[in-house]
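Here the complex is missing a single protein chain, while all its other protein chains stay put.
Chain lettering (A, B and C) follows the sequence in which the chains are written, and residue indices restart at 1 in each chain.
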Amino acid sequence: MRTGVVVGVIAGIVGLILILGWGDVEGPNGSIVIGLFQGAAYGLLAVGLVLVYKGTRVFNFAAGEFGTLAAFIAFLFIHQWKVVPYGLGILFALIAITLLGLFMERVIVRPLMHAPRVTLLVATIAFGLLLVGVELFAFRPEPKNLHPLIQGIDQATGQPVGPELAGYFVSPQEMVIVGVVLALAASLGWFFSKTDLGLAILATSQDAFATRVVGIGVARTSQLIWGMAAFLGALAGLLYVPAGGALAPGVITTQTLIPAFTAAVIGGMTSLPGAFVGGIVVGLLQQLALWASGHYYLGDQPWQQLIPGSADVAVFAALLVVLLARPQGLLGTEA
Amino acid sequence: MSFLEIRDLSTGYGAIPVLQGLSFDVEEGETAVLLGLNGAGKTTTILTIAGLHEAWGGSVTFDGKEITGRDPKRLVAEGIVLIPEGRHVFPQLTIAQNLRLGAWPYRKDRGGNRERIEQAVEYFPRLRERWAQMAGTLSGGEQQMLAIARGLMARPKMLLIDEASLGLSPKLTHTVFDVVRQINLAGTTVLMVEQNAGVLKLADRAFVMEKGTIVYSGAGADMNSADIRQAYMGAPA
Amino acid sequence: MDRKRLIGIVVVGCMLLITAACGQKPGVIKEATPAGAAGGLGGGEIPPGAEIDPETGELLDAEGNPVATSTGSGTSTGSGSGTSTGSGTSTGSGTGTSQAAPGEPSGGNSTGVGDDVIKIGIHAPLTGAAPVPSDSVEKGKDLYFRWLQSKGIKINGREVKVVLKNDNYNPSQAVSVCKEMVEKDKVFLLSGAAGTDQIQACARYAASVGVPYVSAGVTERGVTGLPNYFTTSATYADQGPLLADYMASRLGAKGEKNGLVFFDTPNFQDAAAAFKSGLRKQGVKLHYEKYVSKAADDDEAKNVIGELKAKGIKNVYVLTSPFWFIDLNKECTLQSYCPQWVGVGISMTFDSVASASCPGIDGAAFFSPFPAWSESKRYDADFDAAVRRFHPEEGGGDDFMWLSWIGTKVIGEALKYPGRNLTRERFVYFLERKRGLNVGVGPRLSYSPDNHFGARTVYVNDARCRGGKQPADNRWHTLVSPPTADF
Partner (left out) sequence: MATATEVLRPVTTREDKWRPSTKGWVARRAVLLLILGGIVFLTASVEGFWADRIARAAIFAVIGLSLNMVLGYIGQVSLGHQAFVGIAAFIAAYYATEKAGCEFEGCSMSTFITSTVFAALSGAIAAGVLGLVALRIRGLYLALITLAYGLVSQNSIFEISFLTRGGAGMPAVRPDGWVGDHAFAFLTLIFLAGVIFVDWSMMRSKVGRAILSVKHSEPVAASYGINVTGYKIIAFVLSGLFAGVAGSLLAFRNQNVVANDFSFVETLTWVLMVVVGGLGNRVGVIIGSAFFAMFGFILEPVLHWLGGLWGPLHFLEEAGAQAYVVIIVGAALAIFTIIEYPGGIGQQVSPITRWLGGQRFSMHPDGHGKHQTQASEASKTGVMGRLGLQRSGSTDEVTEASDETAPTSVMERATVMEQATASPPPPPAPAVHPDDEPVAHASGSADDPPGKPDPVPEVGGTDEGPASRKRGFLGKLGLQKNGAAQQEEKTR
């Protein structure tokens, strides 16, 4: 209900700007559309973060590297060895990373199950860094390109495939991302509120002792959460990397993890639709900040940018404001 | 063979032993009570029976089966259900969801569970009024009711209740004890850990614990308040 | 401190005595320079440049001229390096001291030079924001010297050993590894493979300790006037006007909208200024100018492509890290708007950039100091033979080995000039009087004591992606070879 209100307000503002500035090349229209789709990609990663937080009250800093490693594995199968078709390569990567998630659960999470959450957070950081090292080692630091499932340009005709919005051609990959993130938010929402297993996971995060008391196997729910987290992280990476920049070790952690966390925090950290809405907000903020810093200079020279890295500044400001002013986020209250 | 047999049970925390050779029996269908001061090892005993604390030695036999060291997951399925001290309801789930999780081993049996819920709500009509409310927003008494109701959802053969009266007003304590009595009359064996001597009037059997061992045992009705005082203070009144 | 002053004195002394030395010098060089390797080493050989465009040749020549004629000693040197064929070994050939001309330093620091070995150090970004594959560089670093050795050819009777260190695409670390190579590995000279900021930082460090530094041309800022810094290709600033000309004459930029996307580092400002003034001369307008921070990621790439598209910019000069250029290309593909990319640089024309950037990069025209690896056989058949001989598993090598090959070939040639008596001072002295250094591939070089930026020619490489121009192999191909006439 509240989700609807928030989405409505955002959509209204965006729509107003789009309508008022239609056809204005200098205006932020293009940036808004770009931001919307970029935001959906952040939402995708944020859903995985929210899942882990709902299930274990931990911030999973290794989530980004699940994605990067998945993209690397897919790249290896699809482009480097050229042994499997695209879909199969994606599937292999998903399976491999899910297994990795289970491994991580067994080796790192389970021994630290009752440690303070901050300890576990540091452990996830260390694990993420370990994965970065492994990626560097196995795939080398040179940038690579994981192609999207469907190219944005039709190879035969040279015409763009997707629809045009305010001068921006929406690529098929981006539409897939939007579709997947909405489907994930809905299905995970259903999973947590309606299924016994989902309830059990929520219960574990609220009172691990009590879940033991009622006879729920704690190890099993923990495995399930981290397996799912790894799967979602991998899915995010596999969908996001082809729609984003070049593929290189640690790329999602350095470029996307903080915006995704910010998206999750804006959404309230426990709300799955909130993660999606938060992603959109972050994407919009970033692109609008870039637009603004590209149009206003400190001096009269173009290199005297108002703020370099304005996208990061916007994300940080959003994070700070939300945490100080409304820690429960836009949509978060219930688990 | 008794329904629940504890033999030479020993355990502790770190290097510090708490129980050293504890033995007692509970018969099927009765209500037994463990009494004792803070730190006497009551809660440790009940947690060890429920599989939530590791036993160092000795054995726990339930319904003819040795269950020492079993996972609580399996014990709940066997019918030993703990209502822990401090209630431990799931604060951010609704009452309905809490009850649903209580029936975890029987989660496939929807029809049976609905019946169970009806039964549980019959014991505690107050829960029905707050059906969709988060458990964390309930009062202490209501949370205790919910905890017991949740325990009943697992179709226990034996209910272990830890300090149910803790922090409750005398009136509410009375209500809770009343319900426990009803549950017992309906056929469930009950082992209660209490500091409140008021529990004795519903106890078929009572044990007084001190420093990790049973220092007194007998039928609940046999124990008058002087006896108890003696047990508590270690000296005649 | 002392060493620094010593070098200063030596250098100043050299400069004062240039004219006096002129007469004897060619002879000295001739004596000291051993016979080159067969094939590509010879000076006069014209690469089989079937595609040489007379028009372009003219243009490059015209731009190159003014700077090249700056020194007084220009005319006297002649084609000193024209020693093309001959017997393989070179051991005995004249030790410099006995025949030293007036003004020619007779001694100096010969760190890194042993009786039969010369050690040189190369730093390259093997990790960091614009990494090159370390295994290829590792294999390519001494390929040329191993090839020479297998032919029994020595440089001043010595073999060359190469030390390679990783600068992590970080100037601080570049200085740190350069220091290590100088102090621990005791290398004779240093060379930077790629990366503007790292090359600049390390060149300045090398100057402070009097070690010769040879690299591809990048920025001129902060390295102009360093006494022992030499570039083996045109600097970005030099290439700016050429690029402007190329855009006007070949890409029809005059009637179109043009843009510029640069990383925001002071080291690129000379390049931007030169390019803009070049455009003005050509009467071409610049419609879009963007400086993004070095830390830019794909959000910024999205934003830039969006703006280019909104403004309808057709030709874009891009000078960023290759990594971010790949980001740009991915975004332009997704947004279905890929302008005609043009640019300069070394790492941008790596095949890995092309293959990761296709199809967005298709048709991009980049100035490069070396011809595309895909056509290496046409320019230097020795390379292919050397790779097959020493690294048969590589199947023809790759562009990093190719780049290393060309770079070390130039260094190897330069090491010959001082003769057997090889010291850092003599190396600098002879190299900065070298006119017409040509190893058959790469730019032709010409130095003078007050101009160490010796190259004025470039290759133009274009990227061909699948579905585009033939051969469509997601690699770079050489479109225009440099004019071969000396200038």
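Quick note on the criterion: a contact is a pair of C-beta atoms (placed from the backbone, for glycine too) under 8 Å apart; a residue touches a chain by one contact, two chains touch by 3 or more.
This one's a predicted model, so the numbers in the text were calculated from it and none came from an experiment.
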item: Candidate in contact with the missing chain, chosen from A:G8, A:G87, A:G179 or A:P327; value: A:P327
item: Residue of C:L251, C:A295, C:A385 or C:A472 in touch with the missing chain, whole complex considered; value: C:A295
item: Sole residue of C:K151, C:K179, C:K314 or C:R378 that reaches the chain not shown, by the stated touch rule; value: C:K179
item: Touching residues (missing chain, whole complex) on chain C; value: 124, 126-129, 131, 134-135, 137-138, 164-166, 168-172, 175-176, 179-180, 183-184, 196-197, 200-201, 221-222, 263-267, 293-295
item: For chain A, residues in touch with the removed chain; value: 57-59, 107-108, 111-119, 121-123, 125-127, 129-130, 132-134, 136-137, 140-141, 205-210, 250, 253-254, 258, 261-262, 265, 270, 303-304, 307-310, 312-313, 315-316, 319-320, 323-324, 327-328, 335
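Quick note on the criterion: only the chains that are shown with their structure count from here on.
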item: Chain with minimal offset from the mean of all protein Cα atoms; value: A
item: Cα-centroid distance, chain A relative to chain B, in whole angstrom; value: 45
item: Cα-centroid distance, chain A relative to chain C, in whole angstrom; value: 42
item: Set of chain A residues in contact with two or more other chains; value: none
item: Complex contact set, residues of chain C against chain A; value: 126-128, 131-135, 262, 264, 269, 289-291, 293, 295-303, 306-307, 309-311, 322-324, 326-327, 330-331, 333-337, 352-353, 355-359, 466-467
item: Chain A contact footprint on chain B (complex, rising order); value: 50, 52, 71-73, 75-77, 81-82, 84, 88-93, 97, 100-102, 104-105, 107, 134, 150, 154
item: Chain C partner contacts - residues on chain A that touch it in the complex; value: 25-26, 30-31, 34, 38, 136, 140-145, 148, 151-153, 155, 159-162, 167-169, 171, 173-174, 243-246, 248, 254-255, 286-287, 290-291, 294, 302-303, 305, 308-309, 311-312
